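Missing here is one protein chain; the remaining ones are kept as they sit in the complex.
We just call them A, B and C in the order they show up, numbering each chain from 1.
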Amino acid sequence: MSWLTNLVPPKLRSLVTKVDVPDNLWHRCTDCGQMIFHRELVENQYVCHHCSHHMRMSAQERLRLIFDEGKYTLIPFPKVAADPLKFKDSKKYVDRLKDARAKTHNEDAILVATGTVKGVPLVAGVFNFEFMGGSMGMAVGEGILKAAQTALEKKYPLVLFPSSGGARMQEGILSLMQLPRSVVATTMMKEARLPLINVLCDPTTGGVSASFAMLGDLTISEPAAVIGFAGRRVVEETMKQKLPDDFQTAEYLLEHGMVDIVCHRHQLPETLARILKLLS
Amino acid sequence: MSWLTNLVPPKLRSLVTKVDVPDNLWHRCTDCGQMIFHRELVENQYVCHHCSHHMRMSAQERLRLIFDEGKYTLIPFPKVAADPLKFKDSKKYVDRLKDARAKTHNEDAILVATGTVKGVPLVAGVFNFEFMGGSMGMAVGEGILKAAQTALEKKYPLVLFPSSGGARMQEGILSLMQLPRSVVATTMMKEARLPLINVLCDPTTGGVSASFAMLGDLTISEPAAVIGFAGRRVVEETMKQKLPDDFQTAEYLLEHGMVDIVCHRHQLPETLARILKLLS
Amino acid sequence: MKFHLEFERPIAELESKINELRHLTSGQDVDIVSEIQRLQAKAEKLLSQAYGKLTPWQKVQVARHPERPRFSDLVSRLVEDFTPLAGDRSFGEDRAIMGGFARYRGRSVMIMGHEKGHDTESRLRHNFGMPKPEGYRKARRFMELADHFNLPLISLVDTIGAYPGLDAEERGQAEAIARCLETSLSLKVPYVSVIVGEGGSGGAIAIATSNHVHMLEHAVYSVITPEGCASILWRSAAKAQEAAVAQKLTAQDLLGFKIIDSIITEPLGGAHRDHPLTAAKIDQVLSQSLGELSRLDGPSLQKHRREKFLSMGRTLPMN
Partner (left out) sequence: MKFHLEFERPIAELESKINELRHLTSGQDVDIVSEIQRLQAKAEKLLSQAYGKLTPWQKVQVARHPERPRFSDLVSRLVEDFTPLAGDRSFGEDRAIMGGFARYRGRSVMIMGHEKGHDTESRLRHNFGMPKPEGYRKARRFMELADHFNLPLISLVDTIGAYPGLDAEERGQAEAIARCLETSLSLKVPYVSVIVGEGGSGGAIAIATSNHVHMLEHAVYSVITPEGCASILWRSAAKAQEAAVAQKLTAQDLLGFKIIDSIITEPLGGAHRDHPLTAAKIDQVLSQSLGELSRLDGPSLQKHRREKFLSMGRTLPMN
């Protein structure tokens, strides 16, 4: 199971594609346990053929799948101070960053790009869960701000795809400050009356859910994505009782009034385009 | 028990003072059942000495108790079409109106007045529950609108004291239209950033609660006042189970986030003045 | 047509006879064909007679007809690209009110309305069209989204009233309705309502505080149900028929009081007999209404709406 990352806590562990997997590799569905041929999985947009489980995918893959003909333009955003806390747990933060960069070929946990979706131009900000659990630090904050700024300049809608365990603890208080900072970005979009859609991907938790991710004009979610503020285990310890099976899933949030649409990945580009055409 | 009115349904029946009660008359507290000397009751602002139960009182009495030295100026408001539906149940609406006017010496279920409360000038709109259960028809709508208009002209705060079973059924759809009409009044106050306080008196239910009464900048309530949309009996029939004893009381609404302050009648002028001084 | 109201029985019997005869002939038997034509003419005459002089109580029954077109029936015929949105963003998703973005005659709009459901399962799912506070809070979100994106707002009203339950009271039913009214009166977009079936009290006005209010011919709109009115004023719910008369709750009465802007005629025998035609008639009025309103700017639309409600009752004769 070399294709399972161990970097993140077990509950966040998921199927992660490597850039260089051979075509004949098999994956096991993290939900139903069935084996799936790598090529088939990619062709099916990382959705299990057997149970429709939506697996996580890299930011690059998502950009390729969302944009028409897989074409998009990456938008660079300012670099940030590296490791201001000189943080170290069992490993130095700088080394974790180095590893994550090597693994993902991304600078940090977000990619910002522009392109068209079924003909509709938009700016997308896509989280990469493979990059330190998609955690939001200063770089992600800059990415979101740059995404909004680009949307404002071009008068495009902004679609954000969070997939994150929350704030990046290794950046301490600076990561907490990304909550208000990312909300400055959503506020600018709203003041310009440009559409802002969040597509919540698995998982959208912690500081990410408590900031920009809940502030879209519309909130779409991928099926079964985990969405919540406190982690399931923390809540379990607090409540000292078993939680409902569907606790913090997209479907649970829909019933609790937090999500507008739970959308199958295959329908996502069409859905986004339909809505954005109505709002333009 | 001649001093108990039978005009209104039992649950709305309450202690009602007549204009000509002799000083040596006794009242029975509708809550604890203790007997109270009329003069003492009036002196204690219609609050039971024994159990602090806040009894209903006429609009005139309330105006006298709220304003400094009992002095205020009544503000007339436009007359409305009489009985446009030619409504009749066991009795003609026009006759009910005639009786209510004779009994209360009021034109309809609201009085609008201006004066000072602990030195703070304000406009008050006070419901008279004795007048057909304080029901809101066209006249009450005009009263509320006039109250807001006067407040706007004088740049005074507006304090409304609903005590009403809801819309006046005998005016049919025209009474339903008082919901949006009264909300035009609250909206004008807010747009002018003049303070709008509702003091919910027993009862504040039906269409009155579903309009201006819930839209104050601040919501104060008299202790134990019944506040809700659907009547308790209707809810009981819907739920087919016993409701909590304190269901729809002011204290229950405070716990459920709908009320800011439950204020003893004796403290009300001081509380209003303190808040309005802070907001001026 | 699976369900017939009491006064529709003779017509229903006639129609079932016509159907029987139709099965007997392949079109060659001239006698039977002419008999069918004769009966059909008679049925239509009966329908036209019955629906031409419906009593207020019969209108209540027609407005509550289980096959009367629902929000879902109408929305599928009135608009394209309907994209339902969900949730009040604080407690739950209440399907007694549905709504979302859509394309109406080529133009983007927000459309919302009460949904009663059409069978046991969907009726339960939509709580029989009786919203709880989260339904009104969702409606308010729709209003605010319409305003934010400058989209005309359409509401289709069909509810017996707000849900009178413990949970609804607990979570502020009154506040939720009041807040809907407040938001409605501040919108700066064209806002048009159609009373499609029952316009029930606060549950209805919460999403009918609009620039133009139209009403289907046999719909009813009142401050309280006839049953509720009867049980309070007559002390007997059985007096509902009497109350319905006294309440003046028909479209014809309401037009007289200048509470509604127009009456939308229904297909012969009521809206439940022809959903597509009903939708087409609504479409016509909606289109005209939105056309008129789109000539006003935002502040004028807001002012128009407020003045419309302020003027209500003021022009009635004084005695």
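As a convention for this text, contacts are C-beta pairs under 8 Å (C-beta built on N, C-alpha and C of every residue); 3 or more make two chains touch, one makes a residue touch a chain.
Model, not experiment: these values are computed from the prediction.
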**Complete:** In the whole complex, of A:36, A:109, A:123 or A:145, the residue touching the missing chain would be A:145
**Prompt:** So which of C:116, C:171 or C:272 would be touching the chain we can't see?
**Reply:** C:171
**Request:** Check each of A:47, A:123, A:194 or A:213 against the chain that is not shown and name the one that touches it.
**Result:** A:213
**Prompt:** Where does chain B touch the missing chain, residue by residue?
**Reply:** 190, 193, 195, 214, 217-219, 254-261, 271, 274-275, 277-279
**Message:** Considering the whole complex, not just the chains shown, which residues of chain A touch the missing one?
**Reply:** 9, 78-82, 84-85, 87-90, 138, 141, 145, 167, 169-177, 179-181, 183-184, 186-187, 206-207, 209-215, 227-231, 234-235, 238-239, 243, 247-248, 256-258
**Hidden partner interface residues of chain C, rising order** = 89-91, 133, 137, 171-172, 175-176, 179
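Here, only the chains that are shown with their structure count from here on.
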**Fill in**
Chains adjacent to chain A and to chain C under the stated definition are none
**Message:** So, comparing each chain's Cα centre against the centre of all protein Cα atoms, which one is closest?
**Reply:** C
**Request:** Could you grab the centroid distance between chain A and chain C? Build each centroid from C-alpha atoms only and quote it in angstrom.
**Result:** 42
**Geometric centre distance via CA averages, chain C-chain B, whole Å** = 33
**Prompt:** In chain A, what residues contact two or more other chains?
**Reply:** none
**Complete:** Among all residues of chain C, those touching at least two other chains are none
